[in-house]
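With one protein chain held back, the other chains of the complex are shown just where they sit.
Let's turn to chain A:
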Amino acid sequence: MTKFDQDWAAREDAKRQWMTEHSLFREEDEHSSCGVGLVVSIDGSKSRKVVENGITALKAIWHRGAVDADGKTGDGAGIHVQIPHHFFGDQIRRTGHEARDGELLAVGQVFLPRTDFGAQETCRTIVESEVLRMGYYIYGWRHVPVNTECLGEKANATRPEIEQILISNTKGVDEETFERELYVIRRRIEKAAQAAGVSSLYICSLSCRSIIYKGMMLAEQVAVFYPDLMDERFESAFAIYHQRYSTNTFPQWWLAQPFRMLAHNGEINTINGNTNWMKSHEIRMASTTFGDMAEDIKPIIPQGASDSAALDAVFEVLVRAGRSAPMAKTMLVPEAWSKNAEELPQAWRDMYSYVNSVMEPWDGPAALAMTDGRWVCAGLDRNGLRPMRYVVTGDGLVIAGSEVGMVPTDEATVVEKGALGPGQLLAIDMAEGKLYHDVEIKDRLANARPFGDWVGKINDLEDELSGITETAYYTGAELKKRQIAAGYTIEELEQILAPMAEDGKEALASMGDDTPSAVLSTKYRPLSHFFRQNFSQVTNPPIDSLREFRVMSLKTRFGNLKNVLDEDSSQTEILVLDSPFVGNAQFDALKDHFNAPMTEIDCTFPVDGGPNALRDGLDRIRAEAEEAVRSGGGHIILTDQGQDEKNVAMPMILATSAVHSWLTRKGLRTFCSLGVRSAECIDPHYFAVLIGCGATIVNAYLAEDSLSDRIERGLLDCTLSEAVLRYRAAVDAGLLKIMAKMGISVISSYRGGLNFEAVGLSRALCAEFFPGMHSRISGIGIGGIQKKLLAVHKQGWLGGNTLPIGGFYKARKSGETHAWEAQSMHMLQSACDRASYEMWKQYSAKMQSNPPIHLRDLLDFKPLGKPVPIEEVESITSIRKRFVTPGMSLGALSPEAHRTLSIAMNRIGAKSDSGEGGESPDDFTPEPNGDNASAKIKQVASGRFGVTVEYLLACEELEIKVAQGAKPGEGGQLPGMKVTDLIAKLRHSTKGVTLISPPPHHDIYSIEDLAQLIYDLKQVNPRCKVTVKLVASSGVGTIAAGVAKAKADIILISGHNGGTGASPATSIKFAGLPWEMGLTEAHQVLAMNNLRERVTLRTDGGLRTGRDIVMAAMLGAEEYGIGTAALIAMGCIMVRQCQSNTCPVGVCTQDEALRAKFTGNADKVVNLITFYAQEVRELLASLGARSLDEVIGRADLLTQVSRGAAHLDDLDLNPLLISVDGADKIVYDRSKPRNAVPDTLDAQIVSDAARFLNDGEKMQLSYAVQNTHRTIGTRTSSHIVSKFGMRNALQPDHLTVKLTGSAGQSLGAFAAPGLKIEVSGDANDYVGKGLSGGTVVVRPPMHSPLVASENTIIGNTVLYGATDGYLFAAGRAGERFAVRNSGATAVIEGCGSNGCEYMTGGLAVILGSIGANFGAGMTGGMAYLYDPDGLALDLINMETLVTCPVTVDHWETQLRGLVERHAAETGSVKAKDILLHWDEQKGYFLQICPKEMLIHLPVPLAIERGAMPAE
C-alpha cells in the first residue's frame, strides 16, 4: 500500500508558495508537453473497442511522459470519452431514480478536497446550488471507485476526492442549449468556489455528451486507477487521450489533460500576448449567445491556467458560441497562408484573412486532439513541429496520435496511413459519419460563410505607401541636439544604423558581452537596455526565421478590432501594412487613410516640472488617451517630437506601455490603434520592445533623419527612400529573428505580449506600467529614470554638439565599462606566460577594482567559520578537475587553439569541450608524447556536424547544446571562407561551402524529444554522461527540472555573456540573463523538487577570478566553464573580429598566415586553471572551508553589500540568496554513476548477435516490434564500432535485423557500417538519425493493401545529421526529411514540408510529391525529385539551388542505380513501374543541386548557360 502522509501536500504547497514569493521560482514558468492522440469511430457508433483502443494507446506512450523520483507519480494522463448512458443509467437506478427514456443526462466529473471535510461540503453545496439555480434536477452524487495502489506517494498525497454529479435535463432543452448552460453552470461554480476560498474544487468535465477521467498516474495506469473504464458497459464513439510530461514535479491533478475540449502536445509560445489580448476581447465577446449570463463566463481564461488550459478555455467559448470544432481550431491555430509557395484557393485565403483580422493566432508547437461533441479533430499548428500520425482502419476507426503503432491494427485491411502536415486538420463528423481530410474540411469551412464579402473592406496600404518619397524632419544642429538627447552615439550610428541602411541587415559582431547591466551602469542607457528578450529552449523550439520564413509574418493590421464572436463584415474594416515599421513620410500619408478620428499625444514633460514631472506626464498621457478613445478616437499617436530646451522626451517604451496597459485595463485597447514615433528607437531590439509593449506601428523618425544626414554628407549613395527601405528590411529581419527566437511566427501574437524579462527595473514600475512582465531583482524606478533623462536631455539641448563616441559594443575609454581591458588582459597573459601567481593576484585585484559590472559584484562572502590553515583545504589538483573549457568549435577556433585547449585540460584531469564541428579521428588517441588532443566532452549541437558513432564514443561526456549564451534561440553560420579542407573533412561537407546550424535541434521540439535524444545518446555510448547546455533565462529552473527528469546527468547554465564567433550585435547584447540568476533559479527549483542530487550543475559565462568561482559555487554550481579567459591565456586580445577570419593572433581564424602567429601553448592554459584553483583554495581557507563541496549551494554565505547607485529604487538581490528547505541535506557527488536509462530491443539483439560481435560471423535476426521499442540498432552499432571500427571491412548486411510492426522513434539512429535493419511495417520519427554507415529499409507488410507512395511510412526529421549509409523507405516521410544530411543516401516515395533542409551532403531520391520549402538552406549534396505533374518547382526554396532535368549519363546512371536498388530492397511497386518505362519516366525527374556545389561536381550538370534561375 502506498504510504500516505496527510501533511505532505500542505507542507509542499506552503513551500512552493513561499518560494514563489521569495525565490526566483515562478509557477507560471512551468511547462508541459506530451503524447496525445485520439481514436474515433467514423460513423459515430459507440463501442467498447474504441475505449479499449484508447486505453491501449495510453499504455504505448509511457515513454513520452516522465516519472517522479518515487518511480510512480506520473506527470498526468487521462482519457476523454462519451458518456456511456447504460452505465450511468444503471447508476441512477441504483439511487432509486429512473432516468426518463431519451432524456439527456449530464455527468460532472468533480475533484473535491479530500481531507478537509468542511471544504468538501462547501463544494458540494456550491455545485448543487448552481445546478439548481439554472433550473436542472440532480439525481445525486456518485463516488468514483479508484484503485490507489498504482499511485505514487506524491500523487496519493495530493489525490482529491473524485465524485460524479448526475444531472437531469428537466428543462427539456435541446442538446446545444443544455451544453451551453452546463458551461455557464461550471463557470459559475468555479467563480463561487474562488469566492468561497476553496481552491481545490475542480471540474474535469460537466457535459451531457462526454466525460474525462484523468489524474497523476502513469499513462498505463489510467484504467487501473479508474476501474470504471474497464466496465463492459463503458462504450464510446471516440476517445481522446493524453500523457503529460511536465517540467514541474509537484503533482497537480487538475493540470492533467485532456481538458474539456482538447488535449495538446506542445507549447503555446504566444501565450503572453494571447492572454493579454483576451482581456480586451472578452469584454466585447459578450455575445448574444450568453446574453445576460455573459458576465459569468469572464474571465474566459482562469487565473493560473497553463497554456494548454488557456487555449482550451478560449476554444470552449468559441464552440459554445456556435463555432464547430474545426472552425474554432482554424480561428485559433490557423495555418500559414500569406506566403505559401502554392497559392491557396481564394476562399481559403479569404477565410484566413478574416480569421486573422479578429484573432491573434495561438501559435504552437502544437499537436491537438479535440472534440466539440459532434466533431472529433486532430490538427497541427502552422509550423508542424509536433508529429501527428493517423491510421484509418478497415473497420471504420480513425486512430491518430503522436506516434504510429500505438494501437495494433490489422495491416491486411488498413485503408490509409498518413501524417498531418503544418497547419493541417483531420476532422471526423460523427453525426454525418464522414471523415474529412485537410482539403475537404477547409473547403467546407471556407465555403460555409461569405468570407470573401467580409474581407472586402480590408484596406491594404502597402503598395501605396511603398511608393512615397521619404523626407527628414530635422537636420543640422537641431538634428545633432536631438541625437545627443536621445542618447545616440557615433558607434550606434556607424556600427548599428549605417550597416542596416547599407546592407539591409544587421552588422555582425563576435565574442561576449562584458559590459555592466543597464541597472549597474553609470552611463545613460536607453530603457530598452533593461529588457532581455525571451527565447525558447527545450520545451519549445525557436523557429528558423531565415530558412522557414514562409510561416512568419509581420502583417500589421490596425483599426477597430471588433467582437471576436461576431461573424459579419463589421469587424473587417481595417488597414493592413506588411510591417509595423513606418517611415516619416509614410506615417504622414497613413494619417490620411485613418478611418476614425486620430489623436496625437505629446509624450514630453517639462524640465522644471519638479521631482514628479515624469510621473505626472505619464498620468497625463494615460488620461488623454482614455479621453480620446472614449470620445470615439480610433487612432492614438504617441510622439516625443515635441521635446525642446524646456521639455524632455519620455522614454517611448514607458509611454507606450503606460498607455497600452491603461487602455487594456479600461477595456478600451481594442477600440484603437497605437502609433508610436520615437527618437530613441534605432535598433531592432528597441522596435521589438515597443511592439511588445503594445505599439501597433512604429516610426523611428530620428533614425531616419540620421540616415538622411548621412546621405547629405555623401556617405550613403542612394535616396532616402532607398535607405529607409533597406533599414526597414533589416529591422523586419531583426523583428522576425526576435520573434522566432521564442517560437512566435506572427507579429500580432507578439504585440503586447511583453515577451521580455526586465533586469533592474523597479518592481513597482513594472507592476504599474508593464503588468505581467517579470522583474525579479528590482532596480531603477520612475524617479531614477527621470534623473537620467534630465541629464541626457541637458547634454543634448544645452551641451556641446559632439556626439559621444560610444563604447557599448567595443571598448572606448570614455564609454561603457568593459570587464576586459588592455591592462587586465596583459596581466593575465603575463601571469600565464611566466607562471607567476603574483601577477595573477594583481590581475585578480584589478578585476575586483572594476566598478560593478555583474550582479555578483554587489555581493560579498560571509565566512563559514574561522579561517583554516591552507594545507587542510582540498588540493589544487582536486579543484582543477572541476573546470571545463566550454564548447568552442574547431572552425571558429583555429586547429592550433582547439588542440591546445584539449591537451591542456586533459593534462590536469579537467575537461575540454569539442564544440560543434567534429574532431579529427586521428586525435581520438594520445600522441606519442602522451598528450591527448581529444576533447573529453563532445558536443551535439543543432548542426550535428561530424557527429558519428566514432565521435560519440570518443568521450566521457556528451553535451547537447540547446542554446548558446551569446545568442540563445539563434542558429549559426560558418562562412565558406572558413571552411578549409580540414574543416570540410571533419564536418562531412565541401571546402568553401557555407555551413548553417539551424536555430532549433530538429529533433528537440519539446521536452519529451529531449528525453528521446538523451536516450539515443545513452544508447550509443554506454558509459558517457549526458550534459544539457541551457542559457539562463526566467523559467530555466523548471526547464532544468524537466531536463533532470529526462535523465540528463549534468546541466550547464550558461550566462548571457558567453562568447560567439559571429552573431548580430544586438543578439549578443539583449537576450539571456546573467548566470547568477539562471544558476540560482535552477539550483533552487531542482532542490525544491528533490532533483538536485540527480544532476551536476555547471555554469559558465564571464568567470574571471577565483572569487567568481566561489560565488558560483555558493549559488549552486559544482563545475565551472572558462572560455574567454582561456582564449586570452592563449593570446586572444579581444579584437572582436572573429567573424572576419582575420584574427591577428591566430586564435580564431583558419587563415594559414594568421595561424602562424599563434603563440598559445598548453602550459599557459594549465597555468590559468591552476591560478583559478589556487585562488579558490586560498579563498576557501579564509572562509573556513576545507573543500568546495562545503560551500556549494550555500547562498546563505553571500550577503549583499551594495544596493547599487543612489538613483535606484532598490536593487534587491535577496531572491538570489534564498536557500530551499532541506537543501542542506543534498549530497554533491560528481563521481556518481550516470542516470540509467532502460534497455531497448538492442539488449536482446546484442546478446543474440554474440557470434557476429565476437567472431565477425554473418548473422540474421528477426523480431516483432512496436512503437515502445525505441532507438533500435544504436547500441548494436556502438558495439560494432568498438569492435570493428567505423571504417571497417564488414559487409553492408553483415548483421541483418528484420523487424515486423511499428518501430519506435530513432530507428537505426547512428547505425554503423555492417548493420542492416529491415522493417516490415512502419516507423516513427527520427529514422536514421546520425546514420553513420548502416542501412535502414522500411517497407509495408507484404499483405498491406496500401499504395505505398500515398501513405506515410516513416515520421518526421529522418536522417537528421546523417553522415553515411543508406535508407530505403517504400512510402512517404514526414516533415524535414533528410534535414542536415551530410552523407547518407536515401530513396523514399514522398515527403512533407522542409525536405532536405540545410543538407550539406549525401543524396536524396524522392519518388513522390514533396511539401513546401524543399531544400531551404541546402548547401551540399544532391536531390532527385520524381515530378511527373510538374508541381515540384513551386515547392522548392530556390535561394541556394539550381535545378535541371537529368540528361547527363553520369547522373542518370547514379539515379537509375538507386531506383533499382530501392526496388530490390523494398519491392516498391512505384520504383518497378518507373524502371519499366525508364526512358520515358526519366524525363520526369528533376535534379537539384546547390549553387555553391556546382564548381565542385566531378561531372557538370545539364544546365545550359543562362538557364540558371534568376536570383
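Note that a residue touches a chain if its C-beta (ideal position, glycine included) is under 8 Å from a C-beta of that chain, and two chains touch if they have at least 3 such contacts; residues count from 1.
In this text, contacts and distances are computed from a predicted model.
The chain absent from the displayed complex carries the UniProt protein name "Dihydropyrimidine dehydrogenase subunit A", chosen from "histidine kinase", "Dihydropyrimidine dehydrogenase subunit A", "Branched-chain amino acid ABC transporter permease" or "Response regulatory domain-containing protein".
Checked against the full complex, the one of A:Pro1144, A:Pro1238 or A:Gly1483 touching the unshown chain is A:Pro1144. Summary of contacts with the chain left out: across A:Arg615, A:His818, A:Lys841 or A:His1462, the touching residue is A:His818. Remark: the omitted chain is touched by one listed residue; of A:Lys72, A:Arg159, A:Lys741 or A:Arg1136 this is A:Arg1136. In the complete assembly, the contact with the undisplayed chain comes from A:Leu1154, out of A:Met406, A:Leu789 or A:Leu1154. Against the chain not shown here, chain A presents residues 490, 494, 499, 502-503, 505, 511, 713, 715, 802, 805, 810-814, 818, 820-823, 825, 1131, 1133-1137, 1140, 1142, 1144-1146, 1151, 1153-1154, 1157.
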